[in-house]
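Input: one structure, supplied below.
Note that one protein chain is taken out, while the other chains of the complex remain in position.
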Amino acid sequence: MTDLADRQKLSYIAAQAADARLNVELETEGMTLNIGPQHPATHGTLRIIVRLDGEQVVWAEPSAGYMHRGYEKLTEVRTFPQVTALINRIDWLGSFANEVPFILAAEKLMDIEAPPRAQHIRTILFELSRIANVSLFLGDLGVQLGAVTPVFFAFRDREYVLNLIESATGGRFHPNFDRIGGLKDDLPAGWIAETKQVMKRLRAFCDEIEDLLFGNEIFQSRLRGIGVIPADVAKQYGLSGANLRASGVDWDLRRDQSLPLAWDKVDWKVWTHPDGDSFARCWIRLQETRESTKIVDQLLDTIPAGPIMAKVPRIIKVPEGEAWVSTENPLGEMGYYVVSKGDLGPFRVKIRSASFNNISIVPWVLRGVYVPDVISILASLYFILGDIDR
Amino acid sequence: MVAPLSDDTLALPGDGLREGVVNALRTALGDALLDVVLKPNDDLWVRVRTDAWRQAGLVLRDTVGCDYFCFLSAIDWMPSPYGKSEEDPTQPKEPIDLTVQQGYAGGDTRLQVFARVTNLAKHFGVTIKADVADAHPSIESWVTVYAGANWHERECHEMFGIGFDGHPDLRNMYLPTDFEGHPLRKDFPLLARMVKPWPGIADVEPLPGDDSEDEG
Partner (left out) sequence: MGLVDKGRMPKPLTSLFNMGRSYSMWVYQWGLACCAIEMGAAFGSPRYDVMRLGVIPLPASPRQADLVVVSGTVTDKMAPAIKRLYEQMPEPKYVISMGSCANCGGPYWDSYSVTKGVDQIIPVDVYVPGCPPRPEALLEGVVLLQQRIKREDMGARWRGEGYKPMVKEPIVVGGGPVE
């Protein structure tokens, strides 16, 4: 085992030396390449400045802020119910999932708990938004690597999930459905049967994507062994979600903390991958989409009867205190540190969004990779601009 | 270097484990550990002296085993001098009490840095706070303790104007270069709200099954 590692190290050094020699012979100069702020490969307005030596990245720096909307300041001038309308738009692909941790933090401060039926439906909608989010990632992944077809598949099948969310909540993208103490409404008639159909369809979509992409040789050679993040580095940078699990850290907030949500009532699996490379990150997300469809299926069978709203006062004043709640969102750990002073609105909300940490590792992970891999590594890290900049 | 938490402590459930964490921190930091708030079945807050900030980070990482960096930010504890936009704009403005009052684990200054780190193996987290001086707010950087603190400290520097000694590159990351001020400080005004005040809190929607109370 050590022999192999040593040999790999030696061949790496030899390759580096050859590269260096070539560079000396050709007298190449450093070049700065500016990707973004508007670039099809950066989904969103992330700008990445890379300094190149030939084809290799010497130094890379993401330049965020093109989507900074000042959430943390805006939450200070809004009431608690108004904040949910705002925070929907942080991670705009999985918007319902953004609301849940904030509402849970407010409920924690008020010391109330949503009735079981509401907790159940929250979990279902949470998983649906995860599916809507990650299915677009799976389609978009193809585009980043030059395959255009998967994104059409993703948009086609994602539409069914959005229709479900719309029929339950009224909003395709930004439901603003979660309330302190429960939910705004109950599920519409016929929704459960329809959801089951859609989940079947989504599982077929996952199989399709697996056949189209993950089994593809080009896909594998573009992603395997590229952008490896070891577990200790991942933890230091605070990577979360699939990015962390792809580095072999078995950690999922859905399982590893007790929240008043229904994940502990169903049977599902946390996937990890030992490799830590781009392929592992993509593969984990594919498996998680499948797991999510299973979770939704099981939850649909066991929705308890009862009210969907706890008794809360008409005008919500949250008692003084501090609370931290985070959940396993589609992109990773999303948490809110809510400080209340007993007013109608929060005193300070620190929004810990997953992409901010996930993308802060970019300068580290991009050093030494080749230009085409920049795009594939960024794609596999999977970020939403609104989630970085807030 | 203090030895990592013993297996006996790690085997304890929830609050027992948190108490073990507090003991470990107290042994390692001595009187630099200023205050502790342990809410049963919830969470742990600690406050350390400003000059022990980096050392506390090392203790948390190596002794307590919190190797996962969650976030780092700051709080401005001064109430906003512009109110919270909850007042009725037709009424004359009441004077706003600007007394600084800190939250959990206390504090002496207006600005506080706080961070959260997590132990992934044992599923607990610690929120750690430290005061920063009002006049020239600055504190040691955590970049050498948790590499992920780099961007968080840049954000914090931009939003609060807090300096981080030892940070390699404290550039702005969010705002345009000609932007002035630190937006998350409470005395930073939102100009749009100055021009056009929010029309009060006319935002009460009826809850499901709540029709009877509509009149009352």
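So that you can tell them apart, the chains are marked A and B in the order they are listed, and the count of residues begins at 1 in each.
The definition used in the following text is that a contact is a pair of C-beta atoms (placed from the backbone, for glycine too) under 8 Å apart; a residue touches a chain by one contact, two chains touch by 3 or more.
Note that this is a predicted model, so its numbers are computed, not measured.
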Checked against the full complex, the residue among A:I49, A:M67, A:A147 or A:V266 that touches the missing chain is A:M67
I'm checking contacts with the chain that's been left out. Which of B:L58, B:V100 or B:L175 qualifies? B:L175
Omitted-chain contact residue, chosen from A:E159, A:D232 or A:D264: A:E159
Given A:I35, A:L93, A:L141 or A:L223, the residue that touches the chain left out of view is A:L93
Interface residues of chain A toward the undisplayed chain are 37-38, 44-45, 65-70, 73-74, 77, 85-86, 89, 92-93, 136, 151-152, 155-156, 159, 172-174, 385-386
Spell out, residue by residue, where the missing chain touches chain B. 174-176, 179, 183, 188, 190-193, 198
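Here is the rule we use: only the chains that are shown with their structure count from here on.
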Centre distance in Å when chain A and chain B are each reduced to the mean of their C-alpha atoms: 24
Name, in rising order, each residue of chain B that touches chain A in their complex. 42-43, 45, 67-71, 73, 75-76, 79-80, 84-86, 101, 103-104, 114, 116, 120, 123, 125, 127, 146-148, 150-152, 159, 172-175, 183-184, 186, 188, 190, 193, 198, 201, 203-205, 207-210, 213
Listed in rising order, the residues of chain A that touch chain B in the complex are 63-65, 68, 70, 72-73, 76-79, 81-82, 108, 179, 184-186, 232-233, 235-238, 249, 251, 256-257, 307-309, 312, 314-315, 320-324, 326, 333, 335, 337, 339, 341, 343-345, 348, 350, 352, 356-357, 360-361, 364, 389
